[in-house]
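Structure provided below as structure tokens; questions to follow.
Only one protein chain is missing; all other protein chains are in place.
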Amino acid sequence: MSEFYDLSFYSDNSSPAHPRIMAAMQAVNEGFMGSYGSDTVSSQAREAFKELLGEGIEVFFAFNGTGANIAALGACVKRASGIVCTDVAHINCAEVGAPEKLTGARLLPQANSNGKLLPEQIDKLGAKRGNTHRVYPDVVSISQTTEMGSVYTVEELRAISSAAHRHGMAVHMDGARFANAVAALKCHPAELSGGTGIDVMCFGGTKNGFAFGEAIVFFNRGLAENFSWLHKQYLQLASKNRYIAAQFLEALKGGLWLEMAGNANIAAAYLAKCLMRIGGVKLVLPVESNILFVKAPPELARKLIAMTNANEDEGGAVRLVTSFCTTKKQIDNLMKKL
Amino acid sequence: MSEFYDLSFYSDNSSPAHPRIMAAMQAVNEGFMGSYGSDTVSSQAREAFKELLGEGIEVFFAFNGTGANIAALGACVKRASGIVCTDVAHINCAEVGAPEKLTGARLLPQANSNGKLLPEQIDKLGAKRGNTHRVYPDVVSISQTTEMGSVYTVEELRAISSAAHRHGMAVHMDGARFANAVAALKCHPAELSGGTGIDVMCFGGTKNGFAFGEAIVFFNRGLAENFSWLHKQYLQLASKNRYIAAQFLEALKGGLWLEMAGNANIAAAYLAKCLMRIGGVKLVLPVESNILFVKAPPELARKLIAMTNANEDEGGAVRLVTSFCTTKKQIDNLMKKL
Amino acid sequence: MSEFYDLSFYSDNSSPAHPRIMAAMQAVNEGFMGSYGSDTVSSQAREAFKELLGEGIEVFFAFNGTGANIAALGACVKRASGIVCTDVAHINCAEVGAPEKLTGARLLPQANSNGKLLPEQIDKLGAKRGNTHRVYPDVVSISQTTEMGSVYTVEELRAISSAAHRHGMAVHMDGARFANAVAALKCHPAELSGGTGIDVMCFGGTKNGFAFGEAIVFFNRGLAENFSWLHKQYLQLASKNRYIAAQFLEALKGGLWLEMAGNANIAAAYLAKCLMRIGGVKLVLPVESNILFVKAPPELARKLIAMTNANEDEGGAVRLVTSFCTTKKQIDNLMKKL
Partner (left out) sequence: MSEFYDLSFYSDNSSPAHPRIMAAMQAVNEGFMGSYGSDTVSSQAREAFKELLGEGIEVFFAFNGTGANIAALGACVKRASGIVCTDVAHINCAEVGAPEKLTGARLLPQANSNGKLLPEQIDKLGAKRGNTHRVYPDVVSISQTTEMGSVYTVEELRAISSAAHRHGMAVHMDGARFANAVAALKCHPAELSGGTGIDVMCFGGTKNGFAFGEAIVFFNRGLAENFSWLHKQYLQLASKNRYIAAQFLEALKGGLWLEMAGNANIAAAYLAKCLMRIGGVKLVLPVESNILFVKAPPELARKLIAMTNANEDEGGAVRLVTSFCTTKKQIDNLMKKL
């Protein structure tokens, strides 16, 4: 873990961009280039994604996570669609009803199991699908890593994709923290994405050391047909796309993206270890990525929140999110103050 | 005009960011900050806007021009709204139906007069408003500068606002190139915006030397009520907003924004002068900002398009857009080749 | 209870129209009349509603219950709205996501208490409203009678309206079976509607002995402003509105509407009494209107469903709905066969 300043566990989006990421934007800041992704930096970034995730994909860039999710879901919805997700899904809890307003679909939030959706839940909804008075559940949306910090295994994702496809549903993966999942499982990113059978994913940048920028990756190219129109219509087509593309090019080069996510994961594990040493502090869930939920005595919880800008969830647990730049020293300092 | 590289007249969004703008992003790239615009850079940028345009405004940031327009229009629409604009308006020609899909309103495009909407056109629509079988025209959207490169005077804008308000319509100004209009008229930006009675404007950054980023400025604060929700719902709330805010802070400091737009305008005027010297070349409209439309003999038009990546419009004119970084030398070189 | 044919407890929409209702349509079937509700029959029907519910209302007609609900909710939603309702609400369970798709709002379904929403649930949502990442709960939608057959008292409705208004929320009442509630409580319909402080209601016809047709009644006239446009836009403006208006005129004349609903309620009570005599049959809830939920031994449940076209709910209870035309004899016959 490298040295940085201040400290926030509010979210990994309160962190800055990695110096190399910023330098990469600077490096493309010369001369005229094709607009709307027709430039060479964008082409190279799309190629880099193909090297990473396989030749058969289609890649589009987006400004932010919500935008990427909406555009990707907009490509999945059909007629009177229902989108199956967990009750803690970002699309359900933190996107202000944009999925409904902008795609016209209804969310069908299901009780989560440590943040995860279960194939059985998909099967159950699939089986009831004949009722024309209810929306047609034809999209499944999962988050990897989940909003609870848990990580789906390859097998779990395969089972979800199988269940969904068995019922004719498309699978969208909100991968705002996909990097943290890959870093946690130490598997190949292609295996953990297209290899599981999912149809489309949002590949996060912002929360993983970018200034801004996400990618939408279609593994099911049928869904990508005429997506260019949706891409622009859903407000995600950057005219100066070189600045998003440059960040991805740099991140994918030499594994910087995994290094950053790995740092965040390590910081979370270390933070958990330190907090557990304090009496009365308990982890709500085992730490698998860069998000922790801890239960702490009220006084301590208040202090922790005040010092790290953390959130308290509805169940009274403190939610702590580490970033690519969170350092051992920062955590050690925090522990001293607590 | 400072020295740069290459040459494109495709659009001012094929240009890079100004070095000072890029440096400003770099300068805020340290430490944790509040997310979603709660950081100090964002506060300072909002203050800078108030200094420029008046205390009574509300400022929100956006990723791109289409996003800013949609969010601002979404704040203006009411019940079964029609949005009055010109036939050449960006919202009508270059936003893929996003206004209709995302706001639910219908555009009511009117024949343009050198790119401009006329108060009489608003009056005419206002007078016919009682018909419950047709959308209710309650929003007027104009572009300053217009898509034809013409610039509304303060008086023209006042007349439009008066006509609109007389019929209970709100006025939205797409100011993707507002800077070019201010630079052209050499008036105060407050006079040319809130001073004309408009309700909300999009204040462009991307096309004026930014990497990305726009601002939505409400002069009518009633329209801004609860806009935070729409802002996020319309996908324009950046989690790391510091990077947009820093660009605006720098641009507004010492008038860089007007210097950049002024350069683009000067380049356009110079380009026009040079082209006019060639036999058979005619300006479609007098050059008022950084967009030119010229009619040229076919062979010359083809060359011009090939060398500058320019567009041909539906009427067969060549559309040339200069940028903050277009140089005299680039134009002189081009002329030699032509 | 008058004599009719066959028997269905599937829903009160499997019943025909009352002979007087049909005759009333027949009676206006002469000559040309103004279209779109500008005819005298429509005027008279609007007046009849004012006599019944008070002078300060605005009345619009609609084709069906879902249409009336959507148009009324469309008049209530604001910016990034959430619509608070119960989990068993018709808008949540039987309108195929039309509320989301057509109004752009998100439903916020709450656990029901015997079919009812509680003021505390509204307060809780109202208190959490500052979060700009979540939809803004500014509409409350309740059903009277509820989908469980229970009936809100005047006091309960007042408490709901108070809670909602305290938080700036509008109150919509789905009154597809409002007649059954009035018949059950034997109170004045004005007291049970506008008198409780609700803003807008859908006044059901179809399920209460009509061929088709509902009314949308605004008690809050501010919400009715320019509603004519929404009314048509939401597909509820009948060009030959005389046929809907004639049904309402007849129903409101001499209390036919309450007579019909009263018959349905009596039939439900009698059916409950008869079923209770069978061993092993239990009411899920006390019978307050024309909907019963009973738990019965599997064999009996199967028979009951087969003989009356009834539904089984997700909890395994049999849902039985009586109609204005359900007769004692029909029930007695059924009991013999069971």
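Order of writing sets the labels: A, B and C. Residues in every chain begin at 1.
Methods note: a residue touches a chain if its C-beta (ideal position, glycine included) is under 8 Å from a C-beta of that chain, and two chains touch if they have at least 3 such contacts.
Treat the numbers as computed from the prediction; the structure is a model and nothing was measured.
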Given B:Arg20, B:Arg106, B:Arg158 or B:Lys295, the one touching the chain that is not displayed
B:Arg106
Write down which of B:Cys93, B:Ala190 or B:Ile278 is the residue touching the left-out chain.
B:Cys93
Just one of B:Pro16, B:Gly67 or B:Gly82 touches the chain that is missing; which is it?
B:Gly82
Tell me, which residues in chain C touch the chain that this view leaves out?
4-8, 10-11, 13-17, 19, 22, 25-26, 28-35, 63-67, 70, 95-98, 101-102, 206-207, 210-212, 229, 232-240, 242-243, 309, 323
May I ask you to list the residues on chain A that touch the chain which is not drawn?
36, 75, 78-80, 104, 132-133, 135-136, 226-233, 237
Touching the absent chain: which residues on chain B qualify?
80-82, 93-97, 100-101, 104-107, 132-135
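Here, only the chains that are shown with their structure count from here on.
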Nearest 5 degrees, what's the C-alpha rotation angle taking chain A to chain B?
180
Please report how many Å separate the Cα centroid of chain B from that of chain C, as a whole number.
49
Cα-centroid distance, chain A relative to chain B, in whole angstrom:
33
Report the inter-centroid distance (CA atoms only) between chain A and chain C in whole Å.
43
Where in chain A do residues touch at least two different other chains?
95-97, 101
